[in-house]
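One protein chain is absent from this view; the other protein chains keep their places.
Lettered A, B and C in written order, each chain numbered from 1.
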Amino acid sequence: MSDDRKTARPGLSRPQMAWRAAQDIFDGAYVNLGIGIPEMVARFVPEGREVIYHTENGVLGFGPPPEPGQEDPELINAGKKPVTLRPGAAFVHHADSFAMIRGGHIDICILGAMQVAANGDLANWSTGDPDAIPAVGGAMDLVAGVRRIFVITSHTTRDGSPKLMERCGYPLTGVGVVERIYTDLAVVDVGDDGFVLREIAPGVDVQTVQERTAAPLHVAEDLRTIAAPDGL
Amino acid sequence: MSDDRKTARPGLSRPQMAWRAAQDIFDGAYVNLGIGIPEMVARFVPEGREVIYHTENGVLGFGPPPEPGQEDPELINAGKKPVTLRPGAAFVHHADSFAMIRGGHIDICILGAMQVAANGDLANWSTGDPDAIPAVGGAMDLVAGVRRIFVITSHTTRDGSPKLMERCGYPLTGVGVVERIYTDLAVVDVGDDGFVLREIAPGVDVQTVQERTAAPLHVAEDLRTIAAPDGL
Amino acid sequence: MIDKRVPDVAAAVAEIPDGASVMIGGFGESGSPIELIHALIDQGARDLTVINNNTGNGGVGLAALIAAGRVRKMVCSFPRGTTETRFPELYRAGRIELEIVPQGTLAERIRAGGAGVPAFFTATSVGTPVAEGKEHREFDGRTYVMERALTADYALVKAQQGDRFGNLVYNKAARNFGPIMCMAARTAIVQVSAIVEAGELDPEVIVTPGIFVQRVVEVSDPAIESRLIAQGATYP
Partner (left out) sequence: MIDKRVPDVAAAVAEIPDGASVMIGGFGESGSPIELIHALIDQGARDLTVINNNTGNGGVGLAALIAAGRVRKMVCSFPRGTTETRFPELYRAGRIELEIVPQGTLAERIRAGGAGVPAFFTATSVGTPVAEGKEHREFDGRTYVMERALTADYALVKAQQGDRFGNLVYNKAARNFGPIMCMAARTAIVQVSAIVEAGELDPEVIVTPGIFVQRVVEVSDPAIESRLIAQGATYP
């Protein structure tokens, strides 16, 4: 977690990005959270909203990681990390777990991304490097089946290349699937005519976000500043 | 049960037909028995053979009917009759129950028939009468999925018309599915070249069986007489 | 807080509109959600498409819904009951449509509907009149027909116990179509003999996870169809 606070420059920290995404999770939602920043989202769901977390390997209704020493190797999530159970949890086999996904029963899935295109295309599994060993896991099933797909990602790569593109250059995970993107700089929706800049991080201006985005941003009329708590 | 013994003329009674079929059920078999005479088969499986009975509505490992007064309306078989459970029984939902059938996991299914053809075609669900209300139930799934399909039927209809035909005249339940037929007169296999007369009821001659069969019978070299117990 | 409990069967079915498609659980009398069906009769929705393995028995439950003229179309495998119903008369008079589906194909189509699989292949019915007009295809030398998924606007299901999340366990052979119909319906409405506290159902033994259930109503002493029929009961 050492790089959770690496963003000293203006923009949200990783926990702040997760916090922002968490505000969009409604009471009673069935939610699947990807590995990485998406996992953090569960910590920040506003009090009073009851959310049921699904993990691909067949646990519905899991809770936070156990106390150290309480890990059960047979009770893990799709990231292969130990979890706990909440009241109302249920175990299912893998085909039933993906029936929940493919059948449209999960409300929200939040994933990481390598690239997102202005039409909602998502690339998050492969650089297409011929030497890379392909590994898709459940991402293609999630983006094809879950009702609403949200992405949390840094706005650019470490070397400053845009990740929000006119078209993805990397092999796709799904076509036209992403609805909303939470970055360290902004909240961007995928609209009918491409990216819509909905919210912007404190201390960041629209021009900066546009410069770091490789597709036109339509600025929402009611553009707002993200009010993430300090100190996250 | 009043007509169980209606065959005063030579030939097997209905329980004797069931008895004969029961001799072909091997130890450890998973078996689905149709409504009518097939249901009786379970009574006559030789001692020492453990058989697991499957019913389409999702009970694996059911036992005989309960004592009067002990019926449970939520514990019935596909014929909607009360059953009991044997040790090792399990309940499954309908899709899983038919996965057992369609997936080839059931060893033997014994069904009634309206007509059976010399190529193994079976007709047992409709006369094709335009006024009849069609009703297929699980028969088409059973004949398509179960490994071995046996038929128990009277050799002819009440009015003496053959039920073992060159071709079925009634709408089919399945194509080329029947392996063996147990009638009141004979045990007939469906071979590569049509019907093979394997066994014959006591007091019945080959010519009589052939006359009541609307397709050629190849008489097995080792034609045997069925040794069904008397008094059944 | 997630709370899928509703106070009574009338509230549970209140919004079902005319023209809705409704999967009704049960195989024969086992698992038949009689109280929900009777509430639907009281509620008055018409022109329903009903998916059930059969067409009900006697003059109660599904048979009563059909007798009341509320069902435009039945999708089932075996439109016969253990006791006489008005279905044959309505069918012969052209007042109710019938789609005959082999029982295992019906179950698999419903399961596919719930699992987001739009179509699949099965060997069931190949060479029979039921396969006529369906797409045929060979895989590894065997012929199959393509079948489409079945979904519905609503499911009415009976289970044994449920909790506020909609988690369910069933009673013996009453399980039958319940789990897959809950999956395949946009709104699954379940009557249970007992609502239990959250966490009381062991996660290892829950048969239907709550994600597939939208409403749970307690009917603590559900009617037994064969006893109603033996008493000559009819509904309403």
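The criterion applied here is as follows: a contact is a pair of C-beta atoms (placed from the backbone, for glycine too) under 8 Å apart; a residue touches a chain by one contact, two chains touch by 3 or more.
Please read all numbers here as calculations on a predicted model, not as lab measurements.
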Of B:Arg20, B:His54, B:His155 or B:Arg212, the residue that touches the missing chain is B:His54
Given B:Trp19, B:Phe44, B:Phe91 or B:Tyr182, the residue that touches the chain left out of view is B:Phe91
Residue positions on subunit A contacting the omitted chain are 55-59, 72-78, 80, 91-95, 97-98, 101-102, 121, 126, 131, 133-141, 144-145, 171-175
Interface residues of subunit B toward the undisplayed chain are 27-28, 30, 50, 52, 54, 60-61, 85, 87-92, 95, 98-106, 145
Across the whole complex, the chain not displayed is touched by subunit C residues 108, 112, 115-123, 137, 139-140, 142, 144, 148, 169-170, 172, 202-205
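Please note the rule applied: only the chains that are shown with their structure count from here on.
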At minimum, the number of touching-chain hops separating subunit A from subunit B is 2
When A-C and B-C are ranked by contacting C-beta pairs, first comes B-C
Per-chain C-alpha mean nearest global C-alpha mean belongs to chain C
Distance between the CA centroids of subunit A and subunit B (whole Å) is 57
Multi-chain contacts in subunit C, i.e. residues touching at least two other chains, fall at 111
Two or more other chains are touched by the subunit A residues none
